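One chain of protein is taken out of this complex; the other chains stay put.
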Amino acid sequence: MDQQTYETGLKIRSEVLGKEYVENSMKSADDFNKPFQEFVTEYCWGAGWGRPGLTRKERSMLNLAMISILNRPHELKLHIRGALTNGLTKDQIREIFMQVAIYAGVPAGVDAFRQAREVFAEKK
Amino acid sequence: MDQQTYETGLKIRSEVLGKEYVENSMKSADDFNKPFQEFVTEYCWGAGWGRPGLTRKERSMLNLAMISILNRPHELKLHIRGALTNGLTKDQIREIFMQVAIYAGVPAGVDAFRQAREVFAEKK
Amino acid sequence: MDQQTYETGLKIRSEVLGKEYVENSMKSADDFNKPFQEFVTEYCWGAGWGRPGLTRKERSMLNLAMISILNRPHELKLHIRGALTNGLTKDQIREIFMQVAIYAGVPAGVDAFRQAREVFAEKK
Amino acid sequence: MDQQTYETGLKIRSEVLGKEYVENSMKSADDFNKPFQEFVTEYCWGAGWGRPGLTRKERSMLNLAMISILNRPHELKLHIRGALTNGLTKDQIREIFMQVAIYAGVPAGVDAFRQAREVFAEKK
Amino acid sequence: MDQQTYETGLKIRSEVLGKEYVENSMKSADDFNKPFQEFVTEYCWGAGWGRPGLTRKERSMLNLAMISILNRPHELKLHIRGALTNGLTKDQIREIFMQVAIYAGVPAGVDAFRQAREVFAEKK
Partner (left out) sequence: MDQQTYETGLKIRSEVLGKEYVENSMKSADDFNKPFQEFVTEYCWGAGWGRPGLTRKERSMLNLAMISILNRPHELKLHIRGALTNGLTKDQIREIFMQVAIYAGVPAGVDAFRQAREVFAEKK
């Protein structure tokens, strides 16, 4: 493990997904999934999100489109919250999901809209 | 239907997924899904799992990777239980899902780890 | 927007998915998802389903196969209901999902059968 | 192997995909893929296509939609030829692929149209 | 068809994918695929890309990520060219594809990088 990349990853992950969420993930990790938690933190959040070249807002845009298509509702909801934190507006989120519907099909769009509405409803 | 392949399939399916589970599936089958239950037993479990050339443990390894990527959580949990029955350790399951995360993406890995932890929690 | 295509779409959508369901979707729409609801009605239901060349029954057959493979259970259940409305029998639905199992894999078939049985159970 | 199901499968496969094509597949099979050729002939063509409940034309319709979405161009072209043999018109094939574009996204539609045009061009 | 949306779509499509490419697509269209060409122009390019809320550069970013994951190399190469036209730099394209590799898996990334390099090589 590259300690510095890991630290960068932990910092970015906490800023995007929320400190509380990340601390809970880490605290609840056991022998089984701890190596995965560390891997994701270093690889995805440190070596990936930590790179220059795209803003966090742009990375959130990509993630909303990608995770909708990959059909992972639990992760999608996390990243809708993260996208709001990174400054995307609801109008931009709508436009992303409409483009998803055109390129990945209407059912992918329907699911993405439903999940977004669930996230917005919790927020209130 | 090849009766012998069907019988082989029923036997293997019961040994891997549990006698009780398979009996329930068969008993609860109605006119609508009975032909499918029989087809899966013969085709998937008899003509597939019944072949020589790979051990059951190896077939379970493949299934965990494949069903994670195919994104079918209900089936994945069944096959995580089957994998434990077939002798895979939790450490091996972790390694499989880490490889899934690298080749099929982090969200596929996150879901697989969550579902495995749910199975392990039930077992206790 | 092409008003006539939209009207056609609204009519077909209501006939296939049920007037009540469509009215609820439309009524519960807010600033966030209203443009999407309108887009789907015009594009998918008007410009798509409104075309000649295939019967509604044939379009329902295609949808059951496609949405199973696309792995969208919420939409699949809607369209199983729609397929019954469009005149598909349970036996035809079974045959479609058996063909899905062969071409898209057994877990896709298992999920489709389970979701169909849930829809049939509600209907009683 | 159920010999009768295999024979049925071989007959249907030859009628749909062409005698010459199937004979070549069988003749060119070696130790490596022969078990797979036999497996596909028995289960996919015999136990699947051999079932009552859907016409061959309907099975071809489903296959065009499914194989487009599964993104397997080589198989898709085979089944476009088979669909013409089974009596689908070019207009019906167009409608199927337009519905694919709506439900599975525009790029899936674009590829399906291109592959169909290649098949039609060969035929002339 | 909404004539104005179609005209908007034709204009945007030509600006993004190149006038020559779009004219060729339209000219070579025959009875079979003409309705699809018009449908894509009106809905994907007019009703989709024609919406406010995201810049063309942002829409190109989304498309590169989405079409990589949807695994449609022919369309991906078109949209890599379009992305350069819309002002994305090679460095931004690299970052998008690295994020694809993390979220959709290394093989998706490998293919995207290879296809991008083919596009860049043609350009020289």
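Going in written order, the chains are labelled A, B, C, D and E, and every chain counts its residues from 1.
To be clear about the criterion, a residue touches a chain if its C-beta (ideal position, glycine included) is under 8 Å from a C-beta of that chain, and two chains touch if they have at least 3 such contacts.
Please read these numbers as outputs of a predicted model, since none were measured by experiment.
Colleague: Since one chain is left out of the picture, which of the remaining chains does it touch in the full complex?
Modeller: Per the contact definition above, the missing chain touches A, B, C, D, E.
Colleague: Which is it among E:16, E:76 or E:101 that touches the chain not included here?
Modeller: Of the candidates E:16, E:76 or E:101, E:101 is in touch with the missing chain.
Colleague: Per the definition of touch given earlier, which of D:67, D:88 or D:104 contacts the omitted chain?
Modeller: Residue touching the chain left out of view: D:67.
Colleague: Even though one chain is hidden, which residues of subunit A still touch it in the full complex?
Modeller: These residues touch the chain not displayed: 1-2, 5, 35, 39, 42-43, 47, 51.
Colleague: Under the stated touch rule, tell me which residues of subunit E contact the chain that is not displayed.
Modeller: 71, 90, 93-94, 97-98, 101, 105-111, 113-114, 116-117, 120
Colleague: What residue numbers in subunit D mark contact with the hidden partner chain?
Modeller: The missing chain touches subunit D at positions 30-33, 35-36, 39-40, 44, 67, 70-72, 74-75.
Note that in this section only the chains that are shown with their structure count from here on.
Colleague: What chains do subunit A and subunit C have as common neighbours?
Modeller: Common contact partners of subunit A and subunit C, which must touch each of the two, are B, D, E.
Colleague: I'd like to know which pair from B-E, C-D or A-C copies the A-B interface, where a copy means over half of the contact pairs are the same by residue number.
Modeller: The chain pair with the recurring interface is A-C.
Colleague: Just curious, how far off is subunit E from subunit A if you go by their C-alpha centres, in Å?
Modeller: Subunit A and subunit E have C-alpha centres separated by 24 Å.
Colleague: Indicate the whole-number Å distance between the mean C-alpha point of subunit C and the mean C-alpha point of subunit E.
Modeller: 28
Colleague: Hey, what residues on subunit B touch two or more of the other chains?
Modeller: If we look for residues of subunit B contacting two or more partner chains, we find 35, 39, 43, 71, 105-108.
Colleague: Which category does the touching pattern between chains fall into here: line, ring, star, complete, or other?
Modeller: Here the contact pattern is complete, since every chain touches every other one.
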